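Apart from one protein chain that is not included, each protein chain of the complex appears where it belongs.
Chains here go by letter, A and B, matching the order in which they are written, and residues are numbered from 1 within each.
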Amino acid sequence: MENSVHNDDSIVSIRNLTFRREERKIFDNINLEIPRNKITAIMGPSGTGKTTLLRLIGGQIEADSGTVSVDGDVVQDMRRSQLFALRKRMGMLFQSGALLTDINVFDNVAFPIREHTQLPESMIRTLVLMKLEAVGLRGAQDLMPNELSGGMARRVALARAIALDPKIIMYDEPFTGQDPISLGVLVKLIKSLNDALHLTTIIVSHDVEETSAIADYIFVISKGKVVGQGSTDEINRSGSRWVHQFMNGLPDGPVPFHFPAPDYARDLFNRR
Amino acid sequence: MFENLQYVGRTTLQVFENLGRGSIFLIRILIGLWEPIKRPSLLIQQLYSVGVLSFLLILVSGLFVGMVLGLQGYYILSDFGAEQTLGVMVAASLVRELGPVVSALLFAGRAGSSLTAEIGLMKATEQLSGMEMMAVDPIGRIIAPRFLAGFLSMPLLTAIFSMIGVLGGYFVGVGLLGIDEGAFWSQMQTTLDFWDDIVNGVIKSLVFGFVVTWIAVFQGYDAIPTAEGVSRATTRSVVYSAFAILGLDFVLTALMFGDA
Partner (left out) sequence: MQQSKTVVTMVGLFVTAGLIALFFLAMQVSNLSSFQGNGSYIIKARFDNVGGLKVRSPVSVAGVRVGRVKTITFDKKAYVAIVDMSIESRYDTLPTDTSASIFTSGLLGEQYIGLEPGGDEEFLGEGDTLELTQSALVLEEMIGKFLFKKAEGSANN
């Protein structure tokens, strides 16, 4: 698949990436260019390793071959200190929020600021309150994580992810299991934050409707390969039957309804 | 037949693999120990949850073990007309063996399993991963303070266990059964040697503390990040700790108390 995005526009560049776990090839020689300052979605069925891709970008795991570069620097070649510096410029929102359970909301959002800067407490307080205000949870600053609903926890995690004003923010399945109101809030937040803070947003998801509503560019991955890419419109008009089945949620198609089984009549009438 | 051999071979290799992973993990912890030293508040918090919260259990258990030793010891020794040596019997049993071993077993059950569950849960809820992505080393922040706290708490808890045990034995022997108070303490003092008994007991408790905390912390970190995985890891942590304590106790006793 040819890339239709120019290289100098992309902030994350994945070239010829192959990654294996045990015997399986999770990614087979794939190429991805994530454009700067846009919302890019990486979609595909569960278990295709979308979260793995985010980890590869963040340098938590290493590819078997190929390169992952962020802003021109190859991630695999980085020393620990460079990797740490890179991660300070990236924010990540985990599927479960991953808030630290033994400290309250305020301290959770303040955590990265306290860790990586020497700012005085008064300034930290201002920053934290601003971030919480941006996600609409300034009033919840004294609550403990176990007192928050799932949607609220995710919003706090989002506030934490933008605490150090990163350049890239990655969302791992942000829409999974949320009620309609929370979904609406999240969709609005992701879009407005991306625009207001000049971020590059990468969303990994299999929620077609929500993701399509805000994504500028979509990659569809299946069985370790990129099977479709383009803007939201281009994807929807895609000729690929597989992409069509996925994007429209059709129960049968290239991904069959029936798990492979022997002949029905024979199975029913022959006792084994 | 051949399949059984394969199974044995595979399991043995797995044991070595786990041991290897655990050892590499231990080295990372030891390197990361400077973090809790740099930030004592991390250590203090863990000393509280690991040490202070085990205190009551150790206290009560030590008291009862000491009292039972006093009681049972009296019955056994009176057959030989040697009741007056009860002090020595209680103290030697406690300081050399029961103190270190029983405290370590109780510690593994209470603090060890809770460490495993806590860390395993953090892994399952991606908190460890989240920390990494925020450029904070979870080994130094979460694991190392807990390890150091366990290692330091163990000898303190063992000493408390032994002390309360001796006092419990005193209460039963002298208080209830009428053994001569002077004989109780003086025989004990002349027979128990500071270096051979007390210090060896402390060394045992340090070794146990090191191993039990290492097992607990590793099992948590290595757990499969699901609810079932964490619960299995917690069980494993207690079982492995028990094996390790009893096995090491044998080795240490042979080394320390055999003829020099």
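For the reader, a short list of remarks on this structure follows.
Rule of thumb we're sticking to: a residue touches a chain if its C-beta (ideal position, glycine included) is under 8 Å from a C-beta of that chain, and two chains touch if they have at least 3 such contacts.
Note that the structure is predicted; figures quoted are calculated from it, not measured.
Among B:Pro100, B:Pro155, B:Gly168 or B:Gly220, only B:Pro155 touches the chain left out of the display.
Only one of B:Leu26, B:Met163, B:Ala242 or B:Met256 touches the absent chain when the whole complex is considered: B:Met163. Summary of contacts with the chain left out: across B:Asp137, B:Asp180 or B:Asp196, the touching residue is B:Asp196. The missing chain lies against chain B, touching residues 41-42, 44-45, 47-48, 51-52, 55, 91, 95, 153, 155-157, 159-160, 162-164, 166, 185, 188-194, 196-198, 201-202, 259-260.
Everything below uses one rule, namely that only the chains that are shown with their structure count from here on.
Listing the residues of chain A that touch chain B in their complex gives 58, 60, 83-85, 87-88, 90, 92, 94-96, 98-101, 111-112, 115-116, 157, 160.
Residues 122, 125-127, 129-136 of chain B touch chain A in their complex.
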